[in-house]
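Beneath this line is the structure, given in structure tokens, with notes to follow.
A single protein chain has been omitted; all remaining protein chains appear in their positions.
Let's turn to chain A:
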Amino acid sequence: GLLSILRKLKSTPDQEVRILLLGLDNAGKTTLLKQLASEDISHITPTQGFNIKSVQSQGFKLNVWDIGGQRKIRPYWRNYFENTDILIYVIDSADRKRFEETGQELAELLDEEKLSGVPVLIFANKQDLLTAAPASEIAEGLNLHTIRDRVWQIQSCSALSGEGVQDGMNWVCKNVSAKKK
């Protein structure tokens, strides 16, 4: 209504946050992006290139960049590193055969100079599937406890049902404010 418009005009513009969404193909990045933007998730197609959406959350304007995860596209990831505030790395918890591959990609990202010190949130996605590995098992398999140069968090979620997604985003907003202030 009119009141909320007036309130919007009065308050200071939201602080912009640049979020980079990465992970292997079929990890569920685009579904997560659409879930964040409260959009329909039943028509998703594999991402050629990238998608971007802006989402308002807890006084922040989150600009989320979802980059395709296909092996052919991964070399382009680095073009999007600059000025990243938060890295979200998505893992298909049911795709055990590619845990090693996804771990390797994550390790390479954490070694990137342009991403040094950037807080990282790892979504252990697809927990709705029976075969999904629990977040603790993934954390152990990826040796996450050895990360010392930044804050990190692993959050189990289902981008399909939305479960766990908000918890992860709360962590994101908390750590953005910690970093930016």
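Throughout what follows, a contact is a pair of C-beta atoms (placed from the backbone, for glycine too) under 8 Å apart; a residue touches a chain by one contact, two chains touch by 3 or more; residues count from 1.
By our rule, contacts and distances are computed from a predicted model.
Chemist: Leaving aside the chains you can see, what is the UniProt protein name of the one that's missing? Options: "ELMO domain containing 1", "Vacuolar fusion protein MON1 homolog", "U3 small nucleolar RNA-associated protein 4" or "S-adenosyl-L-methionine-dependent methyltransferase".
Modeler: Choosing among "ELMO domain containing 1", "Vacuolar fusion protein MON1 homolog", "U3 small nucleolar RNA-associated protein 4" or "S-adenosyl-L-methionine-dependent methyltransferase", the correct UniProt name is "ELMO domain containing 1".
Chemist: Sort through A:I73, A:L129 or A:C173 and give me the one touching the missing partner chain.
Modeler: Touches the omitted chain: A:I73.
Chemist: Spell out, residue by residue, where the missing chain touches chain A.
Modeler: Spelled out for chain A, the touching residues are 25-26, 41-46, 48-51, 68-73, 76, 79.
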